[in-house]
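Input: a single structure, listed below in structure tokens.
Here the complex is missing a single protein chain, while all its other protein chains stay put.
Coming up: subunit A.
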Amino acid sequence: MPPRLRCAVPRGLGSAVSSSRTANRSAVLLLPSAPAAVAAPRQYATAAAKVSSFRLPADYVPPTKPPTARPSDTRKSQLLRTYTSLLRSTPLILIFQHNNLTAVEWAAVRRELRIALGNVSSEGTDSADVASRAQLQVIRTRIFDVALKIVEFHDPSKVAPTTTSALSGEKIQVVYDHDLSKAAYKAVQAATKGDAPLPESSAYGQISPLLVGPLAILTLPAVSPAHLAAALSVLSPSPPAFPAPSKKKNPGYHDLVAQSGFQKLMLVGGRIEDKVFDLEGVKWVGGIDGGLDALRAQLVYMLQSAGLGLTSALEGASKSLWLTMESRRSVLEEEQNGGKEGEKKEEGETKEESS
């Protein structure tokens, strides 16, 4: 009887056993229950032969290496994964075209951006956190394009499970819904099949014309109009709403190198909360006073006043109904009373006549 290997086999053993006969010796040494191994050297060979009969199931998939549609060990694939996770986690992305900035210009641009964002927020608050995590990075345009498609068209919750074998040979159901998976690839292919234009409602269809040429993105970890306004005033100043920092206040901004860097950056659009905005839209979001909290307060006020109106309107209807019913009742009562009096009079007259 071959030695039983239950599911508690250490992971390293799997490969050692499956690989070939050369590994038999070490495999035998690793096996805990091998009385044959310590007995005669002759039984060594039989035990080893028995061990080599252990095979991994044909459809065994190591849990650390799920099947992928794209090669998982290339830089591009991993970059794609970073982009998809960035797109899923970042609510505010501004897209810039950068036209041949030199390294020193990039450094100057990032420095000025950091200063401007730092001025918005005070130390130790949430907004300081937003400022410190804002990032201006150059992206690979085509890979970013694919990442946008995956984020929009691939829904991990809809992927059907596949059946594979566990190490012990029993069948198990596993879902492979990661971004490099075949399911993701097929979902994207199905959505963008042919040359038919994507519907206007799809965010990818709106943003895809922007993804041309050398691009850089500014990512903010929260939709904070104050930070957005600061970033806009540095990166694409437009005087009335987002003026560039003054020369007196921030001489570094008017540095020759920094200025030539800013001239070469061009804001083409943005993606805020999965919606696509152009330059004007981004400025509009940046111009919201007091940030999201102010908007929420406005909404709450609006709902409250609407509720007040609603209750008074509802009340009014029942009130008016009550009033009409009441007046009708009084009218009826009056009529009834009047009629009775008339009858009584008539009765009296008849009595008088009869008597």
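The rule we apply is simple: a residue touches a chain if its C-beta (ideal position, glycine included) is under 8 Å from a C-beta of that chain, and two chains touch if they have at least 3 such contacts; residues count from 1.
Note that contacts and distances are computed from a predicted model.
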item	value
Undepicted complex member, UniProt protein name, chosen from "Translation initiation factor eIF2B subunit alpha", "GPI transamidase component GPI17", "cyclin-dependent kinase" or "Large ribosomal subunit protein mL53"	"Large ribosomal subunit protein mL53"
Residue of A:A69, A:L101, A:I272 or A:V285 touching the missing chain in the full complex	A:L101
Option touching the unshown chain, where A:I143, A:A166 or A:L279 are the choices	A:L279
Residue, one of A:L87, A:A183, A:L210 or A:A229, that touches the chain absent here	A:L210
Candidates A:L80, A:A184, A:V268 or A:V285 - the one touching the absent chain	A:V268
On subunit A, residues whose C-beta touches the chain left out of the figure	97, 99-102, 105, 206, 209-210, 212-214, 260, 263-264, 266-269, 278-281
